[in-house]
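Of the protein chains in this complex, one is absent; all others appear in place.
Every chain is named by a letter (A and B) in the order it is written, and numbering of its residues begins at 1.
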Amino acid sequence: MRATFTRRVRGACSAALSFTLLLLLLGGLLARTAAAQGAQGTADDPLDRLDAPSRASVEQALDSARALGLPSAPIVAKVAEGVSKGAGGSRIARVVGEMVVSMARAREALGPASTDAELVAGAGALQAGASPDALRRVRAAQPRRSATQPLVVLADLARRGVPARDAAGAVARLIQLGASDAELARLRTDIARDVADGVPPAAATSLRVEQFSARGSLDPSRPPALPPEPPIK
Amino acid sequence: MREEPWDVSDEADEDGTPPVVRQAAAHLRRGGASDERAVAAVMAAVRGRRAPRRSRPASWRRLTAARTWHLSPLAAAGLAASLVGVGALGAFGLRGGVDRAPAVAVGPADGRTVDTAPQTAPTGGPAFASQGDPAPTHVVRFVLAAPSVSSGSAVSRVTLVGDFNGWNAEATPMRWDAAARAWMTVVALPAGRYVYAFVLDGRRWVADPAAPLAPEDGFGASNSVVVVAPATGGAT
Partner (left out) sequence: MSDAHGHAALTDANVVERVLGGDTDAYAVLVSRYHARCLRYAERILRNRADAEDAVQETFIRAYDALGRYEERSRFTAWLFRILVNQCRAAAARRGRRERWVLTDEAAVLGAPAEGSTDGYGAAVPLDRVEQAVAELEPLLREAFLLRHVEGLGYNEMRGVTGAGLSALKMRVKRACDALRGKLEGVYDA
């Protein structure tokens, strides 16, 4: 009987210990979740949707971006995009890592005073195949205007099959001819339509550039067109 | 059952592999130099991690072997009570995880710009909006014309996803404009560059056929770009 009582007590004790440890664990987890949500504010943090190793990699990328003075919002947005598209955590982490590298290269090419939008657009152009020299050329062509739209056009042309060097040359030439952002956008649309109609991408681009060159700028307030720069070696 | 040490190889081909299969296997073993970029990516990932250490030596195993503890009822109750007390103190005192400075609150559900001021980003909206404080917002209309998405089947629902709404496929529904035969919505955005796409019937992701293509997203899909200009607010 004493042995039975001892066994029952042991069983009760181990059950009590297990239950207590479970409460402790749950309490800690709830507190950490509440604290984390408090730190984040009211918005969902896409990083919360990642598995631990991927989250660690993304956190590292964010730390690298901050250390380099690069914007972190695009990185968080890319994580949100990847999560929404059902991509695996390691793929998201890899894409984010490449993004940080591209933004760093874009800043080297575009200069330290570049806006975040220019950096992201520049990173996109690099990822589309443009060279850092192409970015420098775009910047040099209009140093006092935002390079965002030209870089967006450059990336789009490269994605549509225009060789990156030709696309960069075309965009720089158009800027030198005095094309505004709106004109760049219209030309991009025209080139996209030409390509969809079957015109080879490089030919479509050079034709539209030549048309614009022949027509010239209609805005008398714009500076006169500069002669084209020698091709990039 | 005792675990067998793994063989270095049992190369006598006792499974009688047909010659054509052996040749095929040799063909499949060809080639493949290591990709330096991929190696570099792995190394970049591991360098930030805790260095691995050899597993604990055998002398530690005694300390980790399971034991049976015998407690009197009074001692057990006291121990349980003290554990609960420690747990409660710890739970209320925790600050929680890595206190990462939020770079941006990624898009509230209603798709409007965010007014909270993140610690490291410019005020007035997503950090990749043009810098300016506070950034005026511009109304940007997104349109997806019906013929562009024809594939034989009618689309019953289109939503807009992008940087500005946390890529939430339910956050920004578009409305069907019968006169224009297009799906439309408007979003107020500060000046800047935004990546976006349309989601059809919650399943198909399409780029905007009328907009510049964004760089490859890294996930196998295509997105579009809109640039909201600071001076005029025009979107291109």
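By definition in this document, a residue touches a chain if its C-beta (ideal position, glycine included) is under 8 Å from a C-beta of that chain, and two chains touch if they have at least 3 such contacts.
Treat the numbers as computed from the prediction; the structure is a model and nothing was measured.
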Response to the item:
Full-complex touch with the removed chain, picking from A:R49, A:R66, A:R91 or A:R165, is A:R91
Response to the item:
Out of A:K78, A:R160, A:R173 or A:R208, only one touches the absent chain, namely A:R160
Worksheet item: Which listed residue, B:A24, B:V139 or B:A180, touches the chain dropped from view?
Response: B:A24
Item to complete: Consider the whole complex, including the chain that is not shown, and state which of B:V140, B:L160, B:A207 or B:V227 touches that chain.
Response: B:A207
Worksheet entry | Touch list for chain B against the chain that is not drawn | 4-10, 15, 17-18, 20-25, 27-29, 32-36, 38-39, 41-43, 45-47, 49-55, 147-151, 200, 203-207, 209-210, 213, 216, 219-222
Worksheet item: For chain A, which residues touch the unseen chain?
Response: 53, 85-86, 88, 90-91, 94, 159-161, 192-193, 195-196, 201
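Quick note on the criterion: only the chains that are shown with their structure count from here on.
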Discussion item. As a quick test, compute the distance in whole Å between the mean CA positions of chain A and chain B.
Written reply: 13
Worksheet item: Quick one: in the complex, what on chain B touches chain A?
Response: 41, 44-45, 48-49, 68, 70-73, 76-77, 79-80, 83-84, 86-88, 90-92, 94-108, 114, 116, 118, 120-122, 126-131, 161, 163, 166-169, 191-193, 195, 205, 210, 212-221, 223, 225, 227, 229-230, 234, 236
Worksheet item: Given the complex with chain B, which residues does chain A contribute to the contact?
Response: 6, 9-10, 12-13, 16-17, 19-21, 23-24, 27-28, 30-36, 38-46, 56-57, 59-60, 62, 66, 71-78, 80-85, 87, 91, 93-95, 97-98, 115-117, 119-121, 123-125, 127-128, 146, 148-149, 152-153, 155-156, 159-160, 181-182, 184-185, 188-189
